[in-house]
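The complex is shown incomplete by one protein chain, all other protein chains being positioned as in the whole.
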Amino acid sequence: MSSLEVTIGNLALRNPTMLASGVMDETAGSLLRVARAGAGAVVTKSIGSEPRKGYPGPTLVELDDGYINAMGLPNPGIEAFAAEMREARSCLVPVIGSIFASSPKEFSFLASKMQDYGAAAIELNLSCPHAKGYGMEIGVDPETVFTVVREVKSACSIPVFAKLTPNTHRLLEVAKAVEAAGGDAIVAINTVKALAISAEIRRPILSNKGGGLSGPAIKPIGLRCVYDLHADVNIPIVGVGGVENWRDAVEYIMAGASAVQVGSGVGRAGLEVFESICTGMQAFMEREGFNSVSHMVGVAHE
Amino acid sequence: MSSLEVTIGNLALRNPTMLASGVMDETAGSLLRVARAGAGAVVTKSIGSEPRKGYPGPTLVELDDGYINAMGLPNPGIEAFAAEMREARSCLVPVIGSIFASSPKEFSFLASKMQDYGAAAIELNLSCPHAKGYGMEIGVDPETVFTVVREVKSACSIPVFAKLTPNTHRLLEVAKAVEAAGGDAIVAINTVKALAISAEIRRPILSNKGGGLSGPAIKPIGLRCVYDLHADVNIPIVGVGGVENWRDAVEYIMAGASAVQVGSGVGRAGLEVFESICTGMQAFMEREGFNSVSHMVGVAHE
Amino acid sequence: MNKMRIATITSVTKEAAGITTLRFRDDAEVKPGQFYMIWIPHIDEVPMSASYTSAEKGITIKDVGEATHALSSLKVHDRIGVRGPFGNGFMISQGRVLIAGGGTGMASLLPAAEAIDPGRVDVLIGAKTSSEILLLERAKKVSNEVHVSTDDGSMGKKGTVVELVQEHLEAKRYDMVLGCGPERMLSALLKVCDKASVECQLSLERYMKCGAGLCGSCVIDGVRVCKEGPVFSSAELRKMKEFGSSKRDECGRSVRL
Partner (left out) sequence: MNKMRIATITSVTKEAAGITTLRFRDDAEVKPGQFYMIWIPHIDEVPMSASYTSAEKGITIKDVGEATHALSSLKVHDRIGVRGPFGNGFMISQGRVLIAGGGTGMASLLPAAEAIDPGRVDVLIGAKTSSEILLLERAKKVSNEVHVSTDDGSMGKKGTVVELVQEHLEAKRYDMVLGCGPERMLSALLKVCDKASVECQLSLERYMKCGAGLCGSCVIDGVRVCKEGPVFSSAELRKMKEFGSSKRDECGRSVRL
């Protein structure tokens, strides 16, 4: 029987699906629920130093083929998040702590807190497209990214993943900076800069105006990033963007991802999405003679 | 009655819809047909100095919400294109000559040819995401773009539009370079870098592997680019990306576009797309009390 | 998938002090107990239960802050954005039904009451004082057994609506209780129903951002109120540690109710 187990660096997962940051992952209760639903790992909402309310509504636009969101990085702050992590840790699967910050020092501080809370790995959000001073403003500059990753690496001993933005022509340079700084994996992609307008109201729908596009609309974009990254970097890649069925997941893995994350798919396909990806992937692997997921990683390059 | 007439710089159009470059615009016959179908202007296929076959198939992947293409800039070359322009020029609407090249000098050469052929304006393709040495490799560098636009401007007297890529975080800088160099308008956006993989065949579907995403999937991305551009530059903007009905067109115009182009919409909604956008837009304008398209331009910023 | 539509206000009705009903046309099919996300341009987007579920939909708003104040101030011809309907709605069961609403809770309960044949539904409405008793006339159209309680005794029975429910459950056999109102009331209601061994379905409120089951801001014990709720059965409610005790604020912090 084909095995779905994978490892990202030294992190072992029962299957290659993870919950993406920002979706049902702000509370212990929801993290535990997603783990029970079958995810191989769960990533927390991106947590910052201070509590943040996020933007006023609307924060989400629903499209036929995805969503545009500008939540504004709402989060309870790293102190209050201790309680959630304490409970979430009891989960069957690794809990990966996502963090955002505006300086290398702040990133290191948050990372060591997350490690203390029992996170199995850190995911650096270097890629939020709609929060001024955070996210992709940092993540498009290879030097800044290098510094952030190196400082976080020296501040903690658990694996450090860097989540990158597709909104730049310098993705590969940024990824190489992550690798050079000792980053353990690259997570690609965060949302794509986008906007929705209401013709009748004559203004942008999101209160923040700009937002980030996710879901099936961006799958071909994410797939391209993962494919290009696989050709250029040697650390593992986690594929994100529009994954909502086994075929999407297999495509990402063949492009070069060692695992995938599911965000919008939770809203669009329900929490069953993790189990149905795994069942479908296993059937595909048996049909096509793949014994393990690792044998599929990057085969589209051959 | 609300008027659909618009002007882009000194170019007057009977309505704000144009055929986008690369779609049914390689021959005089097809350009004339699209003009008859109701477009306010037609843009030719991007023409280079020499004939090019383009890539082997597959060159197109069809998706639920768009296409991924890597045609490879097939074109008959500027010399052979003289005959097409001679015939197409008899068309009721302006014919805009799109050109691609690998140096400022080559761009100028092609532009002056197009002017001789009777083009009403030039569109510089600075943004093709899948042809090595052309397109977006040039279009992400503000200095190169400045030089190209300035040289083309001095080589011809007709308006010069610069078509930009969304695959960069430097879009606004590039647009400002166009403006500073005397460019008459910005066309945004070209396709978004993308990939499609076949799980069963275990490889990318397009022969070129990477391609460009177009259609509804990228509408929110194009809208965002146009919105951001309108806030930052003062020359007119032509919106492209996923326009296939009047609502899409109105959204682009409210975001800041003076006109829109339709590419994928021709394949997805048929040649009727131009007429149906115009009819719908006119009805909307009458319902909402807009006398002219120019009154809608950029209103989403107010 | 619930795309935003723009709707025009067709009527504005002042129901009581600070309570306004807006009607608008929207073609979506809405079940009693479901809610909309309502966009008030330039202000905010907030969840509102459908208080009318026919072709001309309605919402009934209590003015408690910026968004609800702006909503309450809209006029005929003004425009709002609507997404939805979201959530599960009430399951209209067989047998005798008792409906118990506190405050704007009545807004989502009345469409449920109207969906039940008149002979088998009794309605109890609670408020602090008589001027806050909501939708009484509309309730009387669907049931001959409509009773009221006020904290100050200015109308109907003096006391809470939960006490009124308890009296009814003791006096008469009901097969189902439907409730909506402040969570402390709902938590007391669940106890009363459990004691009388009558099933209930209660509609909860949590801080909602996306409304679409995505962001997780509305979770109670990991359950999304916007998706798996807002209506929960006795069995589900009994399992929820946070029910009646804590909720999440805009930042996702746990706060006491």
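Each chain gets a letter, A, B and C, in the order it is written, and its residues are counted from 1.
The working rule: contacts are C-beta pairs under 8 Å (C-beta built on N, C-alpha and C of every residue); 3 or more make two chains touch, one makes a residue touch a chain.
For clarity, every value in this text was computed on a predicted model and none was experimentally measured.
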Among the chains presented, those that the missing one touches: B
Option touching the unshown chain, where B:Asn75, B:Thr147 or B:Ser258 are the choices: B:Asn75
Selected from B:Glu26, B:Glu137 or B:Glu151 as touching the chain missing from the view: B:Glu26
Missing-partner contacts on subunit B, residue numbers: 22-33, 45, 51-54, 56-64, 67, 69, 71, 74-77, 80, 83, 198, 200-201, 203, 205, 207, 263-264, 266-268, 270
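Definition applied: only the chains that are shown with their structure count from here on.
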Central chain of the complex, centres being mean CA coordinates: A
Distance from subunit B to subunit A - Cα centre to Cα centre, in angstrom: 33
Between subunit C and subunit A, distance of the C-alpha-averaged centres to the nearest whole Å: 36
Between subunit C and subunit B, distance of the C-alpha-averaged centres to the nearest whole Å: 51
